[in-house]
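A protein chain is absent from this complex, but the other protein chains hold their places.
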Amino acid sequence: MRRKATLATLAGALTLVAGTAAAQTELTMWYHGAGNEVESRIINQIVDDFNASQSDWKVVIESFPQLSYNDSVVAAALAGNLPDILDVDGPVMPNWAWSGYLQPLPIDESVIADFLPGTKGYWDGELYSVGLWDAAVALYARRSTLEELGLRTPTLEEPWTGEEFMAALDAAKASGKYEYAFDPGMAWTGEWYPYAFSPFLQSFGGDIVDRSTYQTADGVLNGDAAIAFGEWWQSLFAEGYAPGTSQDPADRDAGFIDGRYAFQWNGNWAAVATLEKVDDLVFLPAPDFGNGPKIGAASWQFGVSATSEHPEGAAAFIEFALQDKYLAAFSDGIGLIPATPSAAAMTKNYKEGGPLAVFFDLSKEQALVRPVTPGYVVAAKVFEKALADIANGADVADTLDAAVDEIDADIQRNNGYGH
Amino acid sequence: MASINPANHGLRLAVRYAVLSIIAVVFLFPLVFMIMSSFKPDLQLLQDTGSLRAFLPVGDLSFENYREAFERAPVWTFVKNSIIVTGLTVALSLFFCSLAAFSFAFLNWHGRDTVLAVILATLIVPFETIAIPLLLLVSKLPWLGMDGIEWGWLNTYRVQIIPWVADGLTIFLFVQYFKDLPHELVEAARVEGASWWQIYSRVVMPLAGPVLATAAILKFLVMYNQYLWPLIVVQEESYRPVMVGLQYFFQLNTAWGEVMAYLTLITVPVLIFYLALQRAFIASIASTGVKG
Partner (left out) sequence: MSSRLTRSNRAGWGFALPGFVLIAGFIILPFFFAFWLSMTNQRLISPNPTQFVGLENYRNLLGLAVITLEPERGADGAILVDARGEAQYPRVRTITRSDAFPQYRGMREWFRWQSGENVKVVIASDVVFMKALVNTLTFVLVVAPTQAGLALVLALLINQKLRGINIFRMIYFMPVVVSIVVVSLLWRFIYDGNDGLLNNLLASLTFGWFTPVDWLGNPDTALGSIMAMSIWQAVGFHMVIWLAGLQTISPTLYEAAEIEGASRLQTFRYVTWPGLRNTAILILIVITMQCFALFAQIDVMTKGGPLDSTQTLVFQSVERGYGKQDISGGSTISVILFLIVLTVSLIQRWLTRER
């Protein structure tokens, strides 16, 4: 692998020398992976390979820390300083497209025909972004825990029902062996809340906004299904099944591995690290609370900024990056789900019989994208606060009503967000 | 204070030191925790947090976290940027703010009190409120560069420095201090025919040691801890300061040992600056014996 990399760099250097006559046009690109060494290495490799593969374009990458990436992009957009190629979190994309930061992605859609649905970003009928990977969430457990507690192992075809799930938590709680039966991950504030927890609400039959019109949350976020969800959610914390909003992020990282939590709701990006420390780790599908088991979809994707003067160059790079070998490299490097079955077959974790292959199926079977609307950015914040408040004992119906009012007011103030 | 009993005196001294030391522990323990943790592997670090072991150099100690921190992020670049930005801002700020304060404290001119009141009112404006308008402003400002006029200040040092040079608090600190200086000094110099600039630079500023130290420390802390502003005006890694760099360490499954190592590293320059200033600070207090 290293040898190959050196060769590629060498080839790149040669092309550079050769290409000085027909100068490459510079394209700037922003990426959210600063501080993540593996991710940076792979993306830099792709950029180097691309620059070496042709003589028209030269991509220059600037990496940002993920935590503040969106703030950086919004600020740069306000100041009129966007790069040519941007990476964008799937659910945020409609907001940026609607605001005029992004332009439709000029690539042939046949290229992405066999990509997982969560990796394609459509807004207003047009493709704006494509992801090299998707992410999925599963219920982490130990096989030994399931055996000791005498629990049926749920499958994709036959997941746990809501009752079975609660019975499992009861059994874990009654065993007295765990600090908490279930770790939903309350320490991960921010996008984790809507990403990881809104699928529970959807499985109950509610949603963050009414997807038929995207003009209101009334009835879906405070209807009977949502209130049932809210009461269940509150009971997790009130009855001591789960650590609440004050959970230490370090406990979130180590609690399940240390055996202090029986079950953990976690993403596939944590799977490789957890597998190293927990040898009988199993990934269980989401429980079905009545409307089918659901998990979130869509992760980081690439798009072209509206101000780019060379969209064709930007698109050329994105298309180049969509090769199976890069999809597989990202997956091997950071545990993400490769966007295509053919790339999955090339990876060590997602190939048939691989330890994480189950996530590929989860992503295909259960995944539901977050509401595709520019208003999602605000609705997600409101939803996050509502869930934190309910977990802390706020009145369920009042809290959800207030969330609905805030989301509706926001939609109105934005003239319906262009739907 | 009649007769001093040596035994009694010794006891009182011991009590004094005991009180001072207990308070010292209260102020020190989180920092000791930070430094000790920076040498421990993550798992041990987290297990130690609940007990006294958190403050002790025990277990598996190494510089591994430091090594990995340097691999994860260009730490020296961040520290260098912060020092450049902070150093220049502090120096410019001390000059311009003391100059203005001199005028407010010693000179009489039309509009003086109004201007001072307006400046003091700006103390109240939290930076977060004006960040976006300010961003829109600096993104369009001109600058005379090597190749003529450039437009826009984004991705530079100057955008991190110039807006922060003058502030109400620093001016206010100087004004309060200058008002306490004996005005006869200034008037005597004036009678002798000194210019205002000479009075400022030769008479007043040599007496301003303590306030210079206080203002410098305050400004240093504000500048070194900048986060929101550089985040929105700097997109290039080569201009990022330390607090933006801290974000590199918060990935999913944060490596807390590395966080502690980075925090320790970026705290060192501040401690050095404070120690250096403290000496100047004390020396200058000794030299201002004229006051009272």
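A and B label the chains in the order they appear, each numbered from 1.
Please note the rule applied: a residue touches a chain if its C-beta (ideal position, glycine included) is under 8 Å from a C-beta of that chain, and two chains touch if they have at least 3 such contacts.
Not measured: the values here are computed from a predicted model.
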* To do: Check each of A:I61, A:A77 or A:A135 against the chain that is not shown and name the one that touches it.
  => A:A77
* Hey, which of A:E109, A:D124, A:D248 or A:E309 is the one touching the hidden chain? -> A:D248
* Asked: Of the residues in chain A, which ones touch the absent chain?
  -> 71, 74, 77-78, 95-96, 98-101, 179, 189, 244-246, 248-251, 377-378, 381-382, 385, 388-389, 392-394, 397-398, 401-402, 405, 409-410, 413-415, 418
* Residues from chain B at the interface with the omitted partner, ascending -> 1, 13, 16-17, 19-20, 23-24, 26-28, 30-31, 33-34, 49-51, 54, 96-97, 99-100, 102-104, 106-112, 115, 118-126, 128-130, 132-134, 136-137, 162-169, 171-173, 176, 179-180, 183, 186-187, 190-191, 196, 200, 210-211, 214, 217-218, 221, 224-225, 227, 243, 246, 259, 263, 267, 270-271, 274-275, 278, 282, 285, 288, 291-292
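Basically, only the chains that are shown with their structure count from here on.
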* Structure fact -> In the complex, the residues of chain B that touch chain A are 42-43, 46, 49, 71-73, 132, 135-136, 139, 152, 154, 231-233, 235-237, 244, 247-254, 256
* Asked: Can you list the residues on chain A that touch chain B in the complex?
  -> 30, 34-37, 62-68, 71-72, 75-76, 78-81, 188, 249-251, 253-254, 267, 269-270, 273
